[in-house]
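As you look at this complex, bear in mind that one protein chain is not there, while each of the others sits in place.
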Amino acid sequence: MTVTDDGSTDTISRSGARHGSLGTSPPRPDGVDKVQGTYAFSSDISADGCLFGATLRSPHPSARIVSIDLSAAWKIDGVQAIVTADDVPGQMTYGLIAQDQPVFAADVVRYVGEPIAALAADDPEVARRGLDAIVVEYEVLEPLLTADEAINGDREPIHPDGNIIRHQRIVHGDVDARGDVAVEGTYEIGMQDQAFLGLEAALAIPDSGGQGVELHVATQWLHEDQHQIAACLGFADDNVRLVLGGVGGAFGGREDISLQVHCCLLALRVGRPVRMAYSRAESFLGHVHRHPASIWMRHHATAAGEIVKIESTMVFDGGAYASTSSAVLVNAITLAQGPYRCPNAVVDGWAVRTNHLPCGAMRGFGAVQACFAYESQMDKLAAACGIDPFEIRLVNAMRTGDTLITGQPVLNVAPVEECLRATSALALPDEPVGGVLAVDGSHDAMKLPGGAGRTADVSDVVRGIGWGVSIKNLMYSEAFDDYATARCRLVDGPEGIEVHLKFATAEVGQGFVTLAPQIARTVLGVDAVVLDQIDTQVGSAGSTSASRQTWMSGGAVNAACEAVRDRVFAHVAGQHGWGAADLFIEGTDIVDGVSGVRIDAADACAGLEIDETVEYRHPPTTEIDENGQGDCHTAFAFVAHRAVVDVDPELGLVKVVQIATAQDVGRALNPLSVVGQIEGGIAQGLGLAVMEEIIQVDGVIRNGNFTDYLLPTFLDMPPVVATMIEQPDPLAPLGAKGVGEPPCISSTPAVVAAIRDALAQAGVDAPLDRVPVRPADICL
Amino acid sequence: MNEIFTLHVNGEERPVRDSWLGENLLDVLRDRLGLMGSKGACEQGECGSCSVLVDDELVCSCLVMAASATGQAIVTVEGIAPQGAPSDVQQAFVDAGAVQCGFCTPGLIMAVHDLLERSPEPGDTEIREELAGNVCRCTGYGRIIDAVQQVAVTRRSGRNGQETP
Partner (left out) sequence: MSSVLYSHGMPVLHPTTIEEATSLLAADPDAMLLAGGTDAMVEINDGHRRPSGDVVALSRIADLRSWRHDPVAATLTIGAAVTYTELMAEPLASLVPALADASRTVGSPQIRNAGTLGGNLGTASPAGDGLPVLAALDATVTLTSAAGTRSMPVIDFMVGVKRTAIEPGELITEITVPVVDGWQGYAKVGVRNAMVIAVASVGLVIDRERQSVAVALGSVGPTILRCPDAEAMLAASINWASLTATPDALEEFGALVAGASRPITDHRSTADYRRHAVGVLAKRLARRAARPGDDQRGVAR
């Protein structure tokens, strides 16, 4: 898809939107540094005299720690510090919702990879040898590995907080309602990993008095990290200063603390800077993953396919520590109806604790698991009613004002039908199975399932088409005090006035650093915009997650720039005898609406010392009661996906040929960035559909590396045909909805539905009620 | 410190003064020679983030034993173009929206330069096959392919500026 940067995809901007303003696609300001390799990721940052830190981790999913013997490690030349639980000066545990996770395991370990000690040495080789020399004696315990055992209470709690992290029901409408038709199924979603390429890394520089520390780290939420680190170090928040190191992707995997406290502890212990960096194998152990889930669902509908009632039991395995499991579960159950009208529902949701790897945020955050279930159900329902899968989605499509099963009305624009129809209007691939024949009559193996492996001939392959539609809540929910801060000030620069923006918004690749200047240029009419360092010297921006930053940090930047603009207008109005309320920005001019006189905005700002910091909040949400009723979400976005997949039914291999999508974006503030989110999110949805899964056997990870945890390559990812539904959202500060998560939510069931469609044509009945779909699921 | 061996990197002789036996080229480039442009994301040659050219061949530097590369011409992303004056491939990546987090980008820049040397006008499928050794987690690859095709078009027409493919 080609996106031009003249704003032509933005239907509501003024004609001829100035390049670099909202609605255009200026290049990202860090782009040249990134392509030249000079951009500093957190793993590229060092300091003179810094040591290298490393972490000792548990090899057992469940064990009592009998003893830890550091003596041999201390004898190794170059080992400078070793810390364990005994050395944590402040709070011993941390966590995003419950502080249930130990900085270091003290008496028990609860998952393979749990940190037990950290060590600082002169270089990575010595650090590695030091870790090898630490002797830990374990009493291996029987791990708790099934959700059933966690729920039925047969096992002792593996944590003082118990084995149930959260249990929440939703009861809505008439629980006894029935339809003419009922379909049910049990759906399994495997554990996906965020697999951001930029491995975990940090640099901690202790203050000379040892009463504070500066941490350079790649993370998603500077202030939340700050708060948790400070608590563990026994410092006031202000004494822990965070600076954002370049982030090599996040996708939810950096919301939780990983190496932050360890790195700071070591640095404070030795009084020298300490760097830490994870390998890929360690990274798989060092961050949370997407919750694996088991979801039973039953849909009741009229003969015409209208949903009457949904019943569901959802069980999410949160692993050893709570992380954000509680919120993930609530997303899943409150969105169980999908983007469809549903008058009655009974949903039972469980987030449980086991000795598996801890799970938490990953792009989609619970909506992904629910969507695979409800979209699989919709196809079953279509078949049972004798209705086309596309039609049944239209029949049930949600509209603005419809109610969720929590009782909350969807007040955002809800263009579900438009998403469906616009996707359907996108052309199907013009090449047949196997592509166009070559001159010698052969097919390019790369166009067939199996790729370079040359496993199939054209006659072995069937093409299928499948649909997926989804709803995602934006921002945080359940009465969370969700806000973002931004500072805007005018600075006289060497070449004229500059607008300086300062925020703590974590740039993880999504392009907020591109958008923020666009906002400033649009609001203030000044093109020279400088971004100050992203750190904790300004108020919190909240997390880069939940598709929230365009709305929240964008809203904060917008509000801060407007505050500056209003003061500029007041000044200009005074100078010229105009009414401040009559002034507006047009391009790079300030225009007096009464006289028509225009002056250059940059000139008008020169010499003005204006500095505004604003906290932006969205309207408050409520908690949900014991029946899951309450206006707990902020806003919603919708998307439709259509997948075309070529399937080799005999070998079970697939090739995704095309994914088409229409996404409800509100307003495309930077169309090229939006396309990037759409295509990247779809790749992750495709990954979950057919190849990505962390495999644990008896609580031990078996594929913690990129040889065996498979990410989609250039040859696995098809062209994406995308269109945006731009109905500006009246609730959003800039009319724009968040766009990061929807692409990875319904793309997964769309791919699976296409595989089922191909198999049906081949006369193969495979339920494919599990993702990722494995070849054996298709052909055996 | 004694010099153990010398590497020829980006046209310069670079002495390596300490290194353990078996250390890979990526770690030597980054940790010993201060060339941080090449990135490591997998330690197994699966992701291509560490791609460099050795005697004009694209390889994963994490799979090259550094001390075995003496006497060979090594080119890293730092050697592709002077700082602040990106190559046409680099600029196309920026212009086409092919850069998000940027971690895979240096390796891809090397791979695309290599691809276009060997095949100046690759089609979509060929681009995908030749770049399959470079994994990107952010972009979904669409804008990268766009960037490659833009460079191919621009080089063919032999003039500056972009054509919309």
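Here the chain labels run A and B in written order, and each chain numbers its own residues starting at 1.
Assume a residue touches a chain if its C-beta (ideal position, glycine included) is under 8 Å from a C-beta of that chain, and two chains touch if they have at least 3 such contacts.
Every value quoted in this text rests on a predicted model; they were computed, and no experiment measured them.
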Sole contact to the chain not displayed, among A:D86, A:D457 or A:D492: A:D457
Hidden partner chain, touching residue among A:G37, A:P292, A:P712 or A:P742: A:P712
Per the touch definition above, residue among B:V9, B:C60 or B:C136 touching the missing chain: B:C60
Of B:E78, B:D95 or B:E130, the one touching the omitted chain in the full complex: B:E130
Positions on subunit A contacted by the hidden chain, ascending: 125-126, 128-129, 281, 438, 440-446, 448-457, 459-460, 650-653, 655, 690-691, 695, 697, 702-703, 707-708, 710, 712-716, 774-776, 779-780
Absent chain, residues of subunit B that touch it: 2, 4-5, 18-22, 24, 43-46, 48, 51, 57-60, 62-65, 67-68, 70-71, 111, 114-115, 126, 129-130, 132-134
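Here is the rule we use: only the chains that are shown with their structure count from here on.
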Separation of mean Cα positions, subunit B and subunit A [Å, integer]: 28
Touching residues (chain side subunit A, partner subunit B) in the complex: 1-4, 25, 27-28, 30-41, 43-44, 125, 195-199, 246-249, 251, 279-281, 435, 444, 446-447, 452, 508-511, 672-673, 675-676, 678-684, 705-707, 711, 713-715, 717, 719-720
Subunit A-facing residues of subunit B, complex: 20, 30, 36-44, 46-47, 49, 76-78, 80-81, 83-84, 86, 90-91, 93-97, 99-106, 109, 124-125, 127-129, 131-146, 164-165
